[in-house]
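Reviewing the structure listed below.
All protein chains of the complex are present and in place, except for one that has been dropped.
Chain nomenclature is as follows: A, B and C, assigned in order of appearance, with residue numbering initiated at 1 for each chain independently.
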Amino acid sequence: MIRLLDQPFDPGAELNRFCAGRTETGAVASFTGIARGEAGQATALELEAYPGFTEAQIDEIAQAAVTRFGLQDFLILHRVGRIAPGEAIVFVATASAHRRAAFEACDHLMDYLKSRAPFWKKEHGPGGERWVEPTARDLADAARWD
Amino acid sequence: MIRLLDQPFDPGAELNRFCAGRTETGAVASFTGIARGEAGQATALELEAYPGFTEAQIDEIAQAAVTRFGLQDFLILHRVGRIAPGEAIVFVATASAHRRAAFEACDHLMDYLKSRAPFWKKEHGPGGERWVEPTARDLADAARWD
Amino acid sequence: MTRVLLFGRLSDIAGWRERRFDPTPARLSALKALIAKDDRGLGEALDGPGVRAAVDKALVRGDVSLAGAAEVAFLPPMSGG
Partner (left out) sequence: MTRVLLFGRLSDIAGWRERRFDPTPARLSALKALIAKDDRGLGEALDGPGVRAAVDKALVRGDVSLAGAAEVAFLPPMSGG
């Protein structure tokens, strides 16, 4: 399941809900992305999505990951709007019978979200604002799965 | 931090506590291992540790992982005693500035815990009980980091 | 009539996020030409590296027809998480 959220969310509660009742799962990998303050240089992030399009694009990749890695289930939460340092931006959880599939699928989905998913990110700081685009590392990470 | 627990614990609450106040972290990877019922073939797991020795051995590996992957922090929780299907057996969380280090360290620590950490695991089922030893896959996974 | 949406730095460059074009230009190239005539900086940005277009929420490549298109979006390089 994929949800875009315009308010802070609770990663621990989401993890527990995701794990509940799983007597045949074995492995749940998760990733929580947290807005960094960059020692005062980033006062807020602003995340923009294209509602409808963004979820559909992510779902296409996530469904392919279900097949590729043999996932039982996944959960993707992504903030939009203004995000303060220390707040969770993204939460991805993956469930599978064994841990390798859960780890790899979670890693893969995060690489996709960081460099190819339809989000646009602006960093606000004391010196003004700037659009953040994927780093060379982000692009190389995402290419590992092609 | 490493804790052995003889009672069920709450992975979501642990994740939130681990993430709290992290304005310079960026990335928290986590893994929750859950006891599988194996469609009724596993009615309980029994986990044994060597108190004092087990924590010290894990801490040695975890401290090496802090250096190797550039971690900011880690949390390792591991159940001992009798564990019912659906209960969390193990929870590992890793914090770093960027996601690659957090993912790799979490993956590495889980491989270590599954095949080399001082735990002994017995599976109880309708047909009796058996000691579980690392699978060939577990040993190969752990060897990736040598 | 078609709705044009700009995302990320494109809307900063343009000073708008959404605008209606009536009548709908026949092709994507005609829409871009119309935009460039009005705002050369934006026109150049739409042809910049990594900028993609979506018609009715489906990514398109090249100069597609806009016949019946209700919504055209211009998407600069993406970065989530």
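Methods note: a residue touches a chain if its C-beta (ideal position, glycine included) is under 8 Å from a C-beta of that chain, and two chains touch if they have at least 3 such contacts.
On a predicted model such as this, the values are computed, not experimentally measured, just so you know.
K.L.:
Using the contact definition given at the top, list the shown chains touched by the missing chain.
P.N.:
B
K.L.:
Of the residues listed, B:Ala29, B:Ala93 or B:Leu113, which one is in contact with the missing chain?
P.N.:
Of the listed residues, the one touching the omitted chain is B:Leu113.
K.L.:
Provide the residue numbers of chain B that touch the chain removed from this figure.
P.N.:
Residues of chain B in touch with the missing chain: 33, 47-48, 50, 52-53, 56, 78, 89-90, 110, 113-122, 131-134, 138.
Everything that follows uses one rule, which is that only the chains that are shown with their structure count from here on.
K.L.:
Give me the ID of the chain with the smallest distance between its Cα centroid and the all-protein Cα centroid.
P.N.:
Chain nearest the centroid of all protein C-alpha atoms: A.
K.L.:
Going by average Cα coordinates, which chain is farthest removed from chain C?
P.N.:
The chain farthest from chain C, judged by C-alpha centres, is B.
K.L.:
Centroid from C-alpha atoms only, then distance chain B to chain C, rounded to Å. What do you get?
P.N.:
49
K.L.:
Measuring from the mean C-alpha position of chain A to the mean C-alpha position of chain B, what distance in angstrom results?
P.N.:
Those two chain centres are 23 Å apart.
K.L.:
For chain A, what residues touch not just one other chain but two or more?
P.N.:
33, 110, 114
K.L.:
Can you list every residue of chain C that touches 2 or more other chains, as numbers and ranges?
P.N.:
81
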